[in-house]
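Here you go, one structure.
Only a single protein chain was left out; the remaining protein chains are all shown in position.
Letters A and B name the chains as they come in the text, with residue numbers starting at 1 for each one.
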Amino acid sequence: MIYNWCQKIFKKFCHSRAGGNLLGWIPACAGMTKNKKVISQHRLYRLIFIFLIFIPNAYALEDLYRFNNAREQKRFEQLTNELRCLVCQNQNLAESNAALAVDLRNQIYNKIQHDVSDQEIIEYLVERYGDFILYRPPLNTVTFSLWFGPILLLLTSIFYLFYYIHRKKRA
Amino acid sequence: MIPEFGNFAIIIALAFALLQFAVPVFSSSRGLSAGSRKPYGVALDASLKHAGMTDFLVFGQFIFLSIAMLSLIICFITNDMTVIYVRDHSHHLLPFIYRVSASWGGHEGSLLLWCLIIAFWSIAFTLFSNKNLPHSLYLKILMILGVLNAGFITFLLLTSNPFQRDFPVDLVIGNDLTPLLQDPGLLFHPPSLYLGYVGFAVVFAFAIAALLEGKFDKNWVVALRPWIIIPWAYLGCGIVLGSWWAYRELGWGGWWFWDPVENASLLPWLSATALIHSVIVSEKRDVFKGWTLLLAIITFSLSLIGTFLVRSGVLVSVHAFANDPARGIFLLAFLSVVIGGAFLLYGLRIHRFYQTPTFELFSRETALLINSVIMLIVMATIILGTIYPIILDSLQIGKISVGEPYFNVVFLPIMLPLLLLMGLAPHMQWKQQPFHALFKKVRVNFLISFMIGLFIPYLLGFSFKIFAYIGISIGIWIILSTLQYAYKFRASLTYKHWAMIIAHLGVAIFVLGVTINKSYSVERQIKMSVGETTTLAGLPFTLSDLHRKNAQNYESLVADFSVQNKFIISTEQRIYKSHDQTLNRPGIHYNLFRDLYIALGNSFDDGSWSVRIYYKPCVRWIWFGGFLLVIGGMLTLFARREKHESI
Partner (left out) sequence: MKVFKSIRFIIPLIIFGILIVFLWRGLFLKPNLVPSPLIGKSAPSFQLHQLMEPTLKTSQKDLIGHITLLNVWATWCVACKVEHGFLLKLSNHRDLMLYGLNYKDDATKAKEWLNTLGNPYQMVAFDPTGEVAIDWGVYGTPETFILDKKGIIRHKVIGPLSMEVWEREIQPIIRKLQMEDA
């Protein structure tokens, strides 16, 4: 009974890890403990054997882009998601298979490995391709109405609405 | 021969559409009274018993456009390569079902479908509209629909005739349908969308007719309701199908991209949602008539602007049809006249419908008015974001892109108050709602939802994220609020109640799906060879097999992934025989709570493959919520036969 309870907690622990970190080695244990519960002795030994063979392979499997930590991976994902593939019809760098997209992804990866900041990477690309490559439009005088227009419009409309109903009701 | 039949059928339909506009003008001036419908010809069934000349013309228009569409489909089935449109979109190896759906896969064919559906809605209106509507109103609506269809058929004939032929000397095998479109989605997504877009033409015609008549009676509002909700449901269904299709096919697990064409389909839907709520108030409380008319015009205008954006080449999109400046100019001129005329008429005549607010500042009317306002602002925001690059480029200020990051940042703060309001409004009284009474009703609800929101991620084994917390709490808030409302009316639930309950629950489930999916998805990109295993979210994925498969028009390499030795997910890379185009089709395994999604990338020289594996929690809830909205909408079809219930 306590064994099952411990297993459940362990599994939850591993799952929560899976949510936050992508290295994937702790969840492997979760898979392991679940199997342990329902299989026979013989199968258990076989499974441990397979586990021992394959887990090292799982570590050695080449992630397409290896990062030192989860934060760098997140930076890469965010940057490639927010940049336009210039040879495609409206796709981002993360999703495009075009040659230019692959090249630019590699460039971004290299820059992250060399500790270049997000801002500098964006500047690097904008210098060469212009603001068009950014899916997140820059915030400047030209795009001020783009970024703040909606919320200002919302506030003014709601206030005007209240004022109007109030005034008409008084009459 | 068949293409010629199709061509002539379109021309005849144009004649019918023009007559549909002209005949009521002449018939009313000849003294056929506005109050009766004189029978012409033999009665076909009860609804057609009093068919007038105009009804006959509508019927004729529909018949001939159906003949035209059927001819086009037959051309595709027989692969008649002398028709240029068939040549561009078909191939001798293309499977039967895709040949049929390819008939609306390109610009010309989809425009013919558009015209056919206008005729379909016109005929639906003649058959099913409320018989108590005054005859003059009825005729005006048909006239407007006739003009609209005449305009579109003219556009079709002048710039985009699907039956254009040429007779090449050499044997032509066809260009093939784009591999992305070779999916069952093409069979359902465009027709559903068009039924929605075009269905709003009826409401639009209604609004114009009402403005021309100079009045908008309460029973007209009652008659109007199904003509708003059914297209809204079809459009919603179309959008959900499109999202689901993109997810299944594109290989990145995304379900919404804020692509300009996607935005164009969302805009009329948002407007129609505001319109539905406005019509409910008009029906119940006899206010908001001006809003109803304005929103009716805006909704159809957005449909037209949407169709312009897709076909004119003004925006960069994966969905855009091949562009042609002549088409863009014609469409823009047409829609300026139609919509400009509509707004002008509105500006001139609306003061007759104006009503002083009879409700307090704090009441259900105000809440629903805020709903309309917020929906309009969301629409304005999406239009702003979509058009802004064009504005800057045309003013020669610069060239920017406005994409997903912008819309996500700007959309959410505006939707949030609306979602909160959604939980409040059903409990608010009409005319006047004292604040403390409302507070007492909902405070328990509010507390419970925000408490449960705290615990759910923990229970599911996820980490705490503020965005997820807010989203989940709001989803539960809407669910509890709706259930509380259902409980209050448990003795007398009608179809109208059920429609609202199911639709609002649909929204809640949608919100939950979006929140959980966005916050807790995990992915992995990895290089794998056969026999290797990787893990994601606690599950081991083994690339167990790679084998080839041959289908009618493609060859594929299928990669089987065994997950925990329990089930297999197959993903394939297809190479289409016609032009050696490659398409990667992801493999998906789903259950109620999560999807496991695997897609292949490129292969390496050593025989290994780059593989993307995704763990996507609650992604199906997004579409399930959408479908609930559609079902809720469709339930109002049954509501028509019931007496007025209090809501």
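General remarks:
Keep this in mind: a contact is a pair of C-beta atoms (placed from the backbone, for glycine too) under 8 Å apart; a residue touches a chain by one contact, two chains touch by 3 or more.
As the structure is a prediction and not an experimental result, all values here were calculated from the model.
Residue B:Ile339 is the one among B:Ile339, B:Met422, B:Ile478 or B:Leu505 that touches the chain not shown. When the full complex is taken into account, the listed residue touching the unshown chain is B:Gly328, out of B:Pro95, B:Pro134, B:Gly254 or B:Gly328.
Note that of B:Pro168, B:Pro184 or B:Gly347, the residue touching the chain absent from this view is B:Gly347.
Screening B:Lys131, B:Lys218 or B:Lys399 for touch with the missing chain picks out B:Lys399.
Where chain A meets the chain that is not shown, the touching residues are 86-87, 89, 99-100, 103-104, 107, 126-130, 132-133.
Mapped onto chain B, the footprint of the missing chain covers residues 294, 297-298, 301, 305, 308, 312-316, 325, 328-329, 332, 336, 339-340, 343-344, 346-348, 350-351, 383, 387, 389-391, 393-394, 399.
Definition applied: only the chains that are shown with their structure count from here on.
Between the Cα centres of chain A and chain B there is a gap of 29 Å.
Across the complex, chain A is touched by residues 250-252, 254, 257, 259-260, 316-318, 320, 356-357, 359-361, 366, 369-370, 373-374, 376-377, 380-381, 384-385, 388, 392, 397-406, 410, 413-414, 461-463, 520, 522, 524-528, 532-540, 564, 601-602, 610, 615 of chain B. The touching residues of chain A, when paired with chain B in their complex, are 11-12, 14-16, 18-20, 22, 24-25, 27-28, 30-31, 54, 57-58, 61-65, 81-82, 84, 88-92, 94-95, 97, 130-138, 142-143, 146-147, 149-151, 153-154, 157-158, 161-162, 165-166, 168-169, 171.
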